[in-house]
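Notes for the one structure printed next.
Only a single protein chain was left out; the remaining protein chains are all shown in position.
What follows is subunit A.
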């Protein structure tokens, strides 16, 4: 009996459900996610912690899309070179996206994975949603 029980666990991966944090368009078309705490995560993580993660992400995206001196300079230079400079240079946006990627990986390792959660980088979902996968923790049950 115990054997089939553990085999069952082996065959079935940890069950998971997904929660999607949608975009917040209240300030226009800029990339910003809703900071509303999803009810499915209530048992897993602090509301404060979650909001801090989302807020940091929002700030990073705002930095990527900021209209300022640096981005204008980049734009003008690109225009003068008939935009061929985009072929060789990494844009400011891309650099910030890499930063976001590192931040998410970092958050996953430190905070979310120990709680059985996994954040997916929004860029892999077309910047539409922040996908959070909730893994059912079976180890507690079967690890005897």
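Before moving on, here are some points about what is shown:
By our rule, a contact is a pair of C-beta atoms (placed from the backbone, for glycine too) under 8 Å apart; a residue touches a chain by one contact, two chains touch by 3 or more; residues count from 1.
The rule we apply is simple: contacts and distances are computed from a predicted model.
This complex has a chain not shown, and the name its UniProt record holds, of "DNA replication complex GINS protein PSF3", "Palmitoyltransferase", "Signal peptidase complex subunit 3" or "Histidine-containing phosphotransfer protein", is "Palmitoyltransferase". Counting the whole complex, the residues of subunit A in touch with the unshown chain are 7, 10-14, 16, 18, 20, 23, 25-29, 64-67, 71-72, 74-76, 78-79, 82-84, 86, 91-94, 97, 105, 108, 113, 118, 120-121, 123-129, 131, 133, 135.
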